[in-house]
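Every protein chain but one is kept in place in this view of the complex.
Labels A, B and C are assigned to the chains in the order they are written; within every chain, residues are numbered from 1.
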Amino acid sequence: MLGELKNKHNAVEMHNIVKEFYDVRANDDVDFFVKNGSIHGLLGENGAGKTTLMNILFGIYHPEEGEIFINGEKQDISSPTKAISLGIGMVHQHFMLARPFSIVENVMLGRKSRKGILLDTKETAADLVALAEKYKMKIDPYAKVWQLSVGEQQRVEILTALYQGAEVLILDEPTAVLTPQEVEGLFETLREMKNDGKAIILITHKLEEILSIVDEVTVLRDGSMIGHVEVNENTTKSELTKMMVGRDVLFNFNKACIKTGKEKLVIKDLKVLNDKNFLALDGFSLDIHSGEILGLAGVDGNGQKELCEAITGIRPIEAGEVKLDTINIENKPPIVAINKGISHIPEDRHITGLALGWSLKKNLILKTFKDNTKFGLVDEKKIEKRWKSAQVDYDIKANSGEDSAKDLSGGNQQKVILARELGSHPVILIANQPTRGLDIGATEYVRQKIIDAKGDGAGVLLVSADLEEILQLSDRIAVIYDGKIMGILPCGSNVKNIGELMMGKKLEVEENEK
Amino acid sequence: NDNGSDDSNKMKVALILPGKKDDLSFNQSMYEGMMAYADANSDKIDLNITENMYEVSDIEPALLDFADQGFDVIIGHGFQFMEPLVKVAKQYPDTIFLLGTGYKFEENTAIYDVSLQDGGYQMGVIAALATQSNKIGVIGGADVSEIYRGHEGYKLGAKSINPNIEIQEVYTGDWTDTAGAKEAAVGMYDSGVDVIWHSGDGIGLGVVQAAKEKDKYVLGNVADQLKLAPENVLSGVVYKWETVLENIFNDIENENIMNLTDEERFYIITAENGGQTYAEINDPKGWLASDDLSKIESSWNALKAGEIDFSVIKEPTN
Amino acid sequence: MKNKLIKNLNQLLLAIGIIILSLLVGAIIISFSGNSPLEAYSTMFNGAFGSKQRFMEVLVRMIPLVIMALGTSVAFKAKLWNIGGDGQFIVGSILAVSVSLYSGLPPVIGVPLSIIAAMIGGALWSGLAGLLRVKFNAPEVITTLMLNYIAVYLLSFLVYGPMMDPLGSKMPQTANISTAYRLPLFESGNRLHMGIFIALFIVVIMVFFWKTTVGYKIDLLGQGEKVTTYSGVSVKKMIVFTMAISGLLAGIAGWTEVFGVQYRLLEGITSGYGSIAVVIALMGGLNPIGILISGFFFSALLVGGSTMQRMTEIPYSIVEIVQGLIIIFIIARTAINFKEIKNRITRRLSNVK
Partner (left out) sequence: MLSNIFTVSFFVSLLASTIRLATPILLPALGQTFTQRAGILNLSVEATMTIGAVAGFAATFFSGSLWLGILSGMVFGMLYGLFMAILSVTLRANQVIAGITLNILGAGLAVFFYRVIFGIQSLPPQVEPFKMLKIPFLSDIPFIGVIFFQHNIIVYLAFIMVIVTWFILEKTTFGLKIKAVGENPKAADSKGISVNKYRYIAILIGGIYAGAAGAFMSIGYLNIFTESIIGGRGFIAVSVVIFARFLPIRAMWGALLFGVASALQLRLQALGIDVANQLMLMLPYALTIIALVLASKKAEFPSAYTIPYSRKER
């Protein structure tokens, strides 16, 4: 049926795309068409194959089967260079910028210089400023990337693509890391581009966004194309969800806003440096009570990571206090926090949370070698037993405890971490972005486990950039901006207020209160 | 090597060189001396030569292995062979071991050495006579015993001509650092030195090259090095191991070597016994007057006659 | 258990395959020099196993190599690139010999003290590199390498200067250590000394070491600094500690060589064991038993190669070339993902069906 759509006006046509990774069929006979002068949504659960499909279009992967037509002409897109020359640009989920480079240097990387082998820095910088103005953005072309906020970095990515002459622009989850207000700014730019006749492909998990800006949407599930919808007033969220998941999904946690227990962890006037030696936390105070989930909302990079690391002893503290009950634990080595029952689900499960080359069994005792020894030697039997029970309790899909952690899917990796961190019945749980990158099933599972931990009496600090998650789970909601608490809101507050705080705007009510 | 003919009457001799047989120096002189002797006596001697045995850990196994294979004479050409050689000699009392420089003996070992003070003295005399600037130099690898004596002899010889002469001395600390030796020589020449004697192995090549570049004189060691730089090699000490090898093998053949005293089993090449000579004077710059040549001659005669008093050379203090 | 056995067997077969491949390529190079590869290899084999004498020599050589490779493996496991085994070996030997020559202690105290001195010397030298890494972020690859050179000149300075045998007529070596300090020989007339038991003992210790908490922590460090810190292990302490242990073993290797074979200090005492130890550690898969086996193999290669050089015209550099080739093939093997290729093929086949 879709084959009929093939005509000269389609900016992109991908036919019967098949792509395999080892034992995963990431794209299974997918058809995908995008019209010029339109914004096209690509929808699907985690792992559905969206990024893979776009990576194929951008020449990063080569499909096992299938054909690609750009503006009606069949193309073999063998590399990103080829894609770029065909007028395809891509803004990746994880930004592709060299951080010590300036903006203009990053832009020049992807483009032929006008001066032959010499760099045309000045000219490019001037063009860039002009281009940015056209799309209502503001940049300093000589600023170094590491100095930029996430939103600014994204603008650089978009500008780079445009500057390379992109007529087809792919954006892979561009809004995941932005505040609602920043999202509005981005959409403004995208509409501008659409009016210029460009084709824009937008990958997102957020259905409201699809409904507000997208003209057409394609839905993937398990690597296959499920459907293709023109978006109009009649399109509904539930219709799209059903296409995505194949069933109705309702996150249904029996959450009542709990009256919190006694103060457990008190953080006072914390000052902490980030990796670049700037203050990431600047006078940060917060307290976490037993038996509550305190949601910490905020745009990535406002000091959340540093906070989690400071509490757990991983990062030194310049000034301020961290008290567990009445005991000061600031600037103590990490082992102190571990022994005192502070568990930590780190933001980065691959580099921090797991020893990827180690077996699952060994990953379970990462923090507790000592308790698993016999005559000074690690007790294999004991560990095997632990693994067996953890596998059942946490529903970890793996062949055996001997499997390497790196061979597991993200969701299962996260479950291993959960098994380790919750298995010790913590008094405090620091959960930093615990569901990032997980599919709906796994997300649901992890969230339930966090709620269970709370029921167990743990005080939970839930750090998340996903407002929906914060709203669903939190008993109280704190908002962090630029290393400070902007405000603490009760459970059930409205999204707009939180969004404003995340942007660093003080709420009037708050203002009055203080 | 060429143990092709299994004439069991032949004496099986193994020569182990610590360096390369074409090092233009200590190793090469022995290589050539031994080859000359073996060629002249090819009916009697079956020779195996091992070169480049520079890993300390290889030395003792090599000695053991040769002894184990039934070699009659095993030669370790260098002081680093002394301890293992003495040790292995005890285990193989019927095998003769020869040690190139050293001081420890067993019943079945002998030592050959060079009394470099003779050659050094002569070089000092030549350098002092040739210099136009009254500054001469000497460059060596490391100050091991015979090199040390050579350098002291050099100073003595030079001062016998001109007590106020300035003598610069460098030990590069390394036998193979040709570049370092060259740089040291360049430094000396730049500071006004115009004749340098080198007492070294691989490093000598660097000194010769510096002389060539700076167009000054250099005195060689061990072998005649004229061909390396015909415009700049003034003379040099020349070792003639054949003389002592002849004696040693005669003593071995007469089967009395084991009956000799330690002193008698210490074979040393000197000016006196003709084991050391000096290369013909080559003076393209004409820095030597004709009476200088006769002074050179007479100093050599004095050395040959054993008339020079070396007792002033202090034994090295550690 | 059975699986593990099969895995180990596979490992062994692969290693043998690699060696054969290297020897084949080596053969091409030997023929290039106009020599007969067959003659070269048979002399080499004969040179290592042809007589009791030679075989003993292989074992003698194996002692310091295996101990040093075990040291190397400790650092490598933590992904610390300690390539300064030679320097650590030297400094350990210097301290140990100093104790035995100058302390004047009775051997009952002096011998253990000399071992301890060797360990301290080695550990200091590598620990220093660890410290510089932790304090100043100076890459240990480079610092350990530079410390090698410094140790070599230090040794040279000492044997030409303060430690020179006063009765040695200016030979650059120390006096011999007294007999009571030496590692006993198995039989007189043979070089094989009791150090072989020490080497085997350390192999056994290392097997268990990797199962202790400390061993786990070192292994964890190799998994990444972030996960190590996260797990409550101090990365800085662990880096210095791991480097120190690694050097400590190199120091012991120095002790066995000096007290079991040379009986004195002299220049060139390490015979370039450091790089070979790296190769042995790698070839042994950083596993103590693997290191023992590959240590034996490389000792045979060295001893055989040295004999080959003595008995034929073929230069010793061939041995170095073969060594280099072996490692290259090891690297190639780990890099090529056989599993992926296999998976692909089986997928294709099942798709066809």
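Here is the rule we go by: contacts are C-beta pairs under 8 Å (C-beta built on N, C-alpha and C of every residue); 3 or more make two chains touch, one makes a residue touch a chain.
Keep in mind that what you see is a predicted model, and the values were worked out from it rather than measured.
The chain not shown here makes contact, within the complete complex, with A, B, C. Among C:Asn10, C:Ser33 or C:Ser103, only C:Ser33 touches the chain left out of the display.
Of A:Ile39, A:Met90 or A:Ile383, it is A:Met90 that touches the chain left out of the display. Interface note: of C:Met44, C:Leu132 or C:Ala300, the residue touching the hidden chain in the full complex is C:Leu132. One chain of the complex is left out; on chain B, the residues touching it are 21-22, 24, 28, 32, 137, 168-174, 176-180, 182-184, 186-188, 190-192, 202, 205-206, 209, 213, 227-228. Residues 21, 58, 60-61, 79-84, 90, 92, 95-101, 105-106, 108-110, 112-113, 117-119, 160 are the ones on chain A that touch the missing chain. By the touch definition given at the top, chain C reaches the unshown chain through residues 29, 32-34, 81, 83, 132, 135-139, 141-143, 145-147, 149-150, 153-154, 156-157, 160-161, 275, 278-279, 282, 315, 317-321, 323-325, 327-328, 331-332, 334-336.
The definition used in the following text is that only the chains that are shown with their structure count from here on.
Between chain B and chain C, the centres computed from C-alpha atoms are 37 Å apart. One inter-chain figure worth recording: chain A and chain B are separated by 76 Å, centre to centre, where each centre is the mean of the chain's CA atoms. Residues of chain A in contact with two or more other chains: none. Across the assembly, chain B contributes no residue that touches 2 or more other chains.
Remark: chain B residues 1, 48, 50, 52, 54-58, 60-62, 64-66, 68, 79-80, 82-83, 91, 102-103, 142-145, 148, 173, 316, 318 touch chain C in the complex. Partner chain C is touched in their complex by these residues of chain A: 20, 22-23, 312, 314, 333-335, 337-339, 344, 346, 348, 351-358, 362, 366-367, 369-370, 373, 376-378.
By the touch criterion stated above, chain C contacts chain B in their complex at residues 51, 53-54, 57, 60-61, 153, 156, 160-162, 164, 166, 168-173, 176, 188-189, 191, 257, 261-264, 266-269, 271-272, 303, 306-307, 309-311, 313, 316.
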